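A single protein chain has been omitted from the complex, and every remaining protein chain is retained in its original position.
Right, chain A next:
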Amino acid sequence: MLPLRFRRVTMSARVLVGVKRVIDYAVKIRVKPDRTGVVTDGVKHSMNPFCEIAVEEAVKLKEKKLVKEVVAVSCGPQQVQETIRTALAMGADRGIHVEVSGKDYETLGPLQVSKIFAALAKKEQADLIILGKQAIDDDCNQTGQMTAALLDWPQGTFASEVTLEADKLKVVREIDGGLETIKIKLPAVVTADLRLNTPRYATLPNIMKAKKKKIVNVKPADLGVDVSSRLEVLKVDEPPQRQSGVKVETVHDLVEKLKEAGRI
């Protein structure tokens, strides 16, 4: 019996994709009056853009017949089911909703989510986990790396290109100095960067089909994961307001204003 690490990837490969429900990228963020967080009630939410790219990559692999099944996973309250449905409409086969709500949801962070993913990866016998590189609400950029460490799997982060070669994954990574190409053995964790692909629009026939796909509910306790947090948010503030500039009518006014400001 070959250890998990050396299992050859065949057509029966299963991919887990994490999708996070975040405040929509285009919405103006407002801090709550009590400065404990941002206003989320009644605010438009959507799938984290990097998670969309992750879903697109997984679906592409399935279309190329390199993997057999794509499972979309999201952690949170009832509303995250919308996000899972969007992933299903893009081509994922089934969904897992890990129920976390109330205070636990407010303090849910990369450490707890990576524990959940590690547990799910073992339970579902996943061969590949694809996540977005970071979420646009917390910008942590930690979940992928922590998940790989907990599973003791190799990781290919900031991926802008992923190619499956037998049981290895060639990943081109976007790093500060340019592009780095690495080869990692499966099973592995990959985090998607912006240039990996352009997510498809969910077309109507697929949206209809997605309604029939299954989403299974699971509790963190069922996976043996403790979601309590050891972090406490002290306060949340808006960034300092930028002072608006002043328009002047003539060169004379400009010189006067510069003199007033002590610049000349």
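Please note the rule applied: a residue touches a chain if its C-beta (ideal position, glycine included) is under 8 Å from a C-beta of that chain, and two chains touch if they have at least 3 such contacts; residues count from 1.
The working rule: contacts and distances are computed from a predicted model.
Going by its UniProt record, the hidden chain of the complex is named "D-2-hydroxyglutarate dehydrogenase, mitochondrial" among "D-2-hydroxyglutarate dehydrogenase, mitochondrial", "EKC/KEOPS complex subunit TPRKB", "Large ribosomal subunit protein uL16m" or "Aspartate aminotransferase".
Of the candidate positions A:V27, A:L66, A:C140 or A:L164, contact with the hidden chain is made by A:V27. From the set A:K44, A:K65 or A:K235, the residue in touch with the chain omitted from the display is A:K44, counting the whole complex.
Note that of A:T36, A:T181 or A:T198, the residue touching the chain absent from this view is A:T198.
Taking the whole complex into account, chain A touches the unshown chain at residues 24-27, 42, 44, 46, 198, 200-205, 207-208, 249.
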